[in-house]
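Note that one protein chain is taken out, while the other chains of the complex remain in position.
== subunit A ==
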């Protein structure tokens, strides 16, 4: 009992836990828990339960609730416990209420008073407990009741209290920023707290504040940089070290804050370069937490104003992540890559194979992250490969949430970068086919619109080709067994509009197909409605063209069925079809002009053409129409839906942007003229519109859809086409090569270069399957072939010519035969077919590698030089010598921010030493690293490792 302190639980509880653990079924477990609840109910309300017992009952109650059972009968007892004088009982009470109660629960009001009292307590432990509760239980209304005390506690002598008070204040800020807006300056003040823990705590609220309003905090950049510097230089007490990293959690928060402050601000960013560079160098990439800090550095570098040196370090760190065996690091690497390619798109090419490996990894999380990366780097040149991959993956998963997301991404990419109309239609077909019901209906409307309007190049033949290819693919797809509703709607619409347009298919063939659809999906009314309207269009076009209409027998039976349908919408469409067929060619043509879905419709909102009719009726004694707004109470069925619309549009506050005109069009529908369709509220938003088209303004027919949607199309068209994308990719490519190589001059010897390239290519291609390479080429390479060619000229000015000679003959053979000695190079992106056009990335690598070889040696030597000092410099005091700050870093009370005022000077003076310290601390001393490794193992740090001895499950 002693070692358990006050947390001791009784044997009864142990038995309960055990029996639940041994329960064979959910039913058995429920039975045990229910009987436990009965026991607790009885005992808890006994008058003289000792506090100790009571405390245990409450814990058991919490446990029962965690298992998913109702424990509300005990809430009041938990509340009562918070009033207790004993700390542990009080704690238990607070713990229970924070877990049980919502901040708006009725019982909270009973606790506020206790909290107030406890916040004033002399015992700081009581204050801490109360602060924990404050964070969880105080809502907007009760904030004023405790706020003054919280502010007072910000200056409490105990750092644990100050820390928690800051968190409480932060919590208030989250819940209701206005209630504490006048206190925000406290966070700034506490940043200079003597205790690093308190300073660390203020970073959380400051991060939020800065996210919301960067400009008001620009003045703190220097302070943050200085704090980060001191942390990185190990000037915090040793206790903050975690796995040999100085206060990594504080470093991470600071880097996040700097990333925000430096974003798009050159001046602020320049202040950060040195310290971020230092951290890059000091980070211990063998530990998990070291990599966490490294990753944060990369995020910071990619967010602040770019600095070539830091970008290089970031790229190095990324390649280390990606080459690692740990999936966690790969994941972080892919994520970091996604951030960095926004600034330097060329680095993706170095890692293409790693990326492709991740794409094929069994780890779903990693795969998704990689798709996210691909999504970010899609261009018009690789869109086909990427979207195809995405669709394949989309087909393979079951998670609807993610399926929806990836489908919408496919659509977005296809709309933005489609290389051809044909491809676009095919891609959309695939998306609809496999994720149809998950796709937003708007996407379907977009597709219809695109097919109707063509691609805006004033080239009618291309448009009609597109349409016929769409029709053809749809007729083919209709053979598939089960298609999603949304897709069928698109198919029906397109077949109706363009099925017979090019004369390839006869009206009877198309109508037959449409009838099949209506029959096969007989429980989907929307699809049936689309099908009937499509039928009507086909017949109307036939009549208008002067041909005899011969309705198919199955069509007749379908119409008969629809004429008697329970759905008034279907019924109406069927009647209209009947009516249209009975008209002469001229009338039909004005009702249903062919290919006019893009024409604008003028809607006479005032319905002035009815005036005469109304006048007549009123004269005959009819009641004049009273607008709904002037009617009292009674909800008329005939305008039931309109009321709905009114509700939607005139609801007090509107938070979202105004929708498409769709709604207005619907709302404008004069109730009188629509009476028949409106008797039944229509379930699908799509189809009121359709009914509107056909009923109210028959002369314009199907055009309503396209008119309202038309507005948005303009933007899409502009995005279209690849011309815009070409220049950008090419420039980025050539610059990339320059930077990577570090060579900027142009060298004329193109032939030699191309041969060198071949050599390197062939060497690198080894061991990589051709498919993978092809994929890499299409993902990363393909685009700017010509540019790359010229770019190669730049690079290989240095490549030693003897290499070319020695390898050239061999290389050609290698390329041909495809088998060579193993080479560890990051391979390139080239197609086999076009050696001359091959991208240059690979040829850069040899030099990089050489550099890589050089670097370690220099490091080692410098490390040796400093190794003697390393031990000494480890203690951060060395800074003190230079800075005149009498800060003994090990003293807890030493003000780590004492340097705030004179920090710039400190930085300057300390500059050189820091470098030394950095290098020495990083020294790859064999013994050190072995020791570290042993220690790490001992501690079982590697996240994936499972230490079976760590836990012995008593419960089996």
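By definition in this document, a residue touches a chain if its C-beta (ideal position, glycine included) is under 8 Å from a C-beta of that chain, and two chains touch if they have at least 3 such contacts; residues count from 1.
The rule we apply is simple: contacts and distances are computed from a predicted model.
S.K.: Just by its UniProt name, which of "adenine phosphoribosyltransferase", "Dihydroxyacetone phosphate acyltransferase", "AP complex subunit sigma" or "Serine/threonine protein phosphatase 2A regulatory subunit" is the chain not shown in this complex?
M.R.: "AP complex subunit sigma"
S.K.: Among A:57, A:170 or A:562, which residue is in touch with the absent chain?
M.R.: In the complete complex, the chain left out is touched by residue A:170.
S.K.: Which residue from A:80, A:136 or A:547 sits in contact with the chain not drawn here?
M.R.: Among A:80, A:136 or A:547, only A:136 touches the chain that is not shown.
S.K.: Of the residues A:212, A:365 or A:615, which one touches the chain left out of the display?
M.R.: In the complete complex, the chain left out is touched by residue A:365.
S.K.: Considering the whole complex, which of A:102, A:557 or A:615 touches the chain not shown?
M.R.: Of the listed residues, the one touching the omitted chain is A:102.
S.K.: Spell out the interface residues on subunit A facing the chain that's missing from view.
M.R.: The list for subunit A reads 4-7, 9, 13-14, 17, 20-21, 50-52, 59, 62-63, 65-70, 86-89, 91-92, 95, 99, 101-103, 123, 125, 128, 131-132, 135-136, 160, 163-164, 167-168, 170-171, 197, 201, 204, 207, 239-240, 242-243, 247-249, 252, 256, 288-289, 291-292, 295-296, 326-328, 330-332, 361-366, 368-369, 399-402, 939-941, 943-944, 946-955.
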